[in-house]
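What follows is a short report on a single structure.
One chain of protein is taken out of this complex; the other chains stay put.
A, B and C are the chain letters, set down in written order, and residue numbers restart from 1 in every chain.
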Amino acid sequence: MEATLLQHPALESVLSDLAAEMAVRTDRGAVATYIPQLGKVDPAKFGIAVALEDGRVISAGDADEPFSIQSVSKVFTLTLALGKVGDALWKRVGREPSGNPFNSIVQLEQERGIPRNPFINAGAIVVSDVLLAGHEPREAIGEILRFIQFLADDDTIYIDRDVAASERATGFRNFALANYMRSFGNLDHAAELALGVYFHHCAIAMSCRQLALVGRFLAFDGRNPVAGHSVVSPGRARRINALMLTCGHYDGSGDFAFRVGIPGKSGVGGGILGIVPGVGSLSVWSPGLNANGNSHLGSIALEKLARTMGWSIFSP
Amino acid sequence: MEATLLQHPALESVLSDLAAEMAVRTDRGAVATYIPQLGKVDPAKFGIAVALEDGRVISAGDADEPFSIQSVSKVFTLTLALGKVGDALWKRVGREPSGNPFNSIVQLEQERGIPRNPFINAGAIVVSDVLLAGHEPREAIGEILRFIQFLADDDTIYIDRDVAASERATGFRNFALANYMRSFGNLDHAAELALGVYFHHCAIAMSCRQLALVGRFLAFDGRNPVAGHSVVSPGRARRINALMLTCGHYDGSGDFAFRVGIPGKSGVGGGILGIVPGVGSLSVWSPGLNANGNSHLGSIALEKLARTMGWSIFSP
Amino acid sequence: MEATLLQHPALESVLSDLAAEMAVRTDRGAVATYIPQLGKVDPAKFGIAVALEDGRVISAGDADEPFSIQSVSKVFTLTLALGKVGDALWKRVGREPSGNPFNSIVQLEQERGIPRNPFINAGAIVVSDVLLAGHEPREAIGEILRFIQFLADDDTIYIDRDVAASERATGFRNFALANYMRSFGNLDHAAELALGVYFHHCAIAMSCRQLALVGRFLAFDGRNPVAGHSVVSPGRARRINALMLTCGHYDGSGDFAFRVGIPGKSGVGGGILGIVPGVGSLSVWSPGLNANGNSHLGSIALEKLARTMGWSIFSP
Partner (left out) sequence: MEATLLQHPALESVLSDLAAEMAVRTDRGAVATYIPQLGKVDPAKFGIAVALEDGRVISAGDADEPFSIQSVSKVFTLTLALGKVGDALWKRVGREPSGNPFNSIVQLEQERGIPRNPFINAGAIVVSDVLLAGHEPREAIGEILRFIQFLADDDTIYIDRDVAASERATGFRNFALANYMRSFGNLDHAAELALGVYFHHCAIAMSCRQLALVGRFLAFDGRNPVAGHSVVSPGRARRINALMLTCGHYDGSGDFAFRVGIPGKSGVGGGILGIVPGVGSLSVWSPGLNANGNSHLGSIALEKLARTMGWSIFSP
């Protein structure tokens, strides 16, 4: 589907129209308030960006304003961890949708400490534990940040230390998940250490424009289409996209696939990363969340964008 | 991705090689034995077929031998039911992966009688209940069969009455699911009636060649690419494909998406239908099942076929 | 504790005072409405009775008006089934509190079709299945009724056929439970047959006076203290009392033991049977139910009666 779409003359105006439409909607969902740093974000914000194969990034709205990417970061820590331990990761984390909210502990009891997939909290904590191997938390956090900066070729991407500290101070349920997995032997480091890494990568902040660039390799067989180098193999890119599609929106993953029809990963900060293989990477940000904890207007905007542009992995 | 692939000179030999390789494998999974009719199927059988846009069906192995398609039929009853009631169906059935075995009743208790998706047993029973509206079971069953025959333009496709009778005689868990949903008001007809429809459509028998033809419309925007008429709208075809990807292999759906990378729907008879949008529809049959109740060699064959041909919805 | 209490001069006035107090309370709980026969019972009804060792039955309020004993009957079918198959019953039914509502199906999935105890619906359906062995449902139902009439020496106790028919017509969840257990092989007869017995014994009607007499053997080592004959061994009476204490009030059993302190079994018709070993058997009837499905004022009246009379199995 790629050839015509890349030169689609209308993409800029489609994004502008979308941003204008979203700016005036009054159904904006509810901003996450479990930490003050997220709660004080302006719910009127809306940004959207598309990174294309030729290096252009088309955007609209508040696409240059940094926000807390939260769980979107799990795509990149997964990528790093697979680079370190390869398929051995799948002995400690599953690849199935959870059928439960993002922070459910019930499944862990039934499946003896093995999280269902790397995108629910428990799974991402195991991924952080993998990235800790042989490192101090500070080093592992630095490696994650540098990897993400490298992907976007932009070292202004940063970690919001206040957000990380707030997450740590109130993240009792994540402490419960980590200790619970440790009781089953599925955490190699102390809960405090693995969570130290986890809370920091969730606190990474960047703009829509930057996020689209960070995720772009997933749309192009694992390559940076501009610089030409390979980040991961085509097979790995394909499989990460598959995981995003089946597990990227918690217990709303099926609905996102049904409505939007592309791989995506959401974060509680209101950001979503979407991948259109061969075409580009999308990012959207609107802080208000729906009942499943995914950006309300962000999901709607991606659905409209995908319909307008004919972007779906389920169509010819 | 379609243009080059349609004329791919190697597809015939790829399928032949696959069939030859699968014929000699000794890890064949376990044939379902819960009814005698399935238990006596020869585990050495293996068939594979691909239906292309130009009307050709390329096949290998036992691709002309009928088998019990079982749950693969749920794709077609869903298509019919959406045609009858449209999106109103989604008030009675969800669109999320279940995170549980195909016949789990736990989720129904937690979600007050609403099945997670139309491809687990409970969801398909609701779909049967929808198809019963205003009809005798015999009529509803006839309508389903005729629709499937129409899709393949082949009225030799038939219902194996012995299989249907055996399913009814031993399907206590399905009776439990149906009565349970009725207790929540999510079944309009007596369990016996809805299950009469359900057991009969699961007992439909056809060959790989026929199954590929029946499912072909899903690969081509809902159209019969040869006759040219539309079966469903492009949007509906896209969304049915999305449901197949996220929910088509029970609690192995994530793994199938990860490894094979195309929408698919499996049945306990050992058949799988796969969709490559814009390219064609695939079907495979090998009676032995893996731990998730999906065809063991069928899944492996589809994974190999997809890799060899470069067919993945998650790649450019 | 028995000697002094049996001649307690105040029991008559205690019961009269209780009935008078309960008559004017406005918090009466909600009458069960799932079948019309129960829904039309007057919520103002209140009866209470105590059957003593010497044959006297002291009562107050509407103690001579028949009501549907519903699940209280499970005490007597359990007694009969233990007489038939003895401890072999415990291979098919557990002896632990359920930690779930009376009609939960979740536990059955986790424990492979073995109900937690004979007083939740699933367990009582297994007991009915045991009583069916070698019999037509009509015969098994007749045997249960005659046993209960024998215990009270009163053949006016009867089965309300309208209640039984209504239960059958709407008991979808019980059909689900029965079919579900049959799928695990823990039901020997068709669901319709076992439920035929179950619905009929739940539809037995009697007055508080009669119910106290039916249950009296449990207070006196399994003997009829007036006629002198043995119904069950002392050990069996003791163990049935233990089951009533730990499991007799569904997910409110712990609370009943905590507040009232005697073995008891409740029914959704608003009746409760209580046992004070060595002293007598109590019965109370008030149709309105609390959140756990147990008689609201009935529980309160038994708590007050037990406190006033010093009746607790947990005190010297």
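Note that in this section contacts are C-beta pairs under 8 Å (C-beta built on N, C-alpha and C of every residue); 3 or more make two chains touch, one makes a residue touch a chain.
Quick caveat, the model's predicted, so the values are computed rather than measured.
Participant: Can you list the shown chains that the absent chain is in touch with?
Facilitator: Touch partners of the hidden chain, whole complex considered, are A, C.
Participant: From the list A:Trp90, A:Phe150 or A:Phe175, which touches the chain that is not on show?
Facilitator: Residue touching the absent chain, from the options given: A:Phe175.
Participant: For a quick check of understanding: of A:Ala49, A:Ala152, A:Ala191 or A:Val232, which residue touches the chain that isn't displayed?
Facilitator: Checking each option in A:Ala49, A:Ala152, A:Ala191 or A:Val232, the one touching the absent chain turns out to be A:Ala191.
Participant: Of C:Asp62, C:Glu109, C:Glu167 or C:Asp251, which residue touches the hidden chain?
Facilitator: With C:Asp62, C:Glu109, C:Glu167 or C:Asp251 as choices, the missing chain is touched by C:Asp251.
Participant: Touching residues of chain C against the unshown chain: what are they?
Facilitator: Contacting residues on chain C, toward the hidden partner: 2, 94-100, 107, 116-117, 219-221, 234, 237-239, 241-243, 245-247, 251-255, 257-259, 261, 263, 277-279, 312-316.
Participant: For chain A, which residues touch the unseen chain?
Facilitator: 104-106, 108-110, 172-173, 175-180, 182-183, 191
One rule holds for everything that comes next: only the chains that are shown with their structure count from here on.
Participant: So with touch defined the way it is at the top, what topology do the chains form here? Options are line, ring, star, complete, other.
Facilitator: line
Participant: Of the other chains, whose C-alpha centre is the longest way from the centre of chain B?
Facilitator: C
Participant: For the homomeric pair chain B and chain C, should the interface be classed as same or different, according to whether the shared residue numbers exceed half of all numbers used?
Facilitator: same
Participant: Per the centroid of Cα atoms for each chain, what is the distance between chain A and chain B, given in Å?
Facilitator: 32
Participant: If you look at chain C, which of its residues touch at least two other chains?
Facilitator: Chain C, residues with two or more chain partners: not present.
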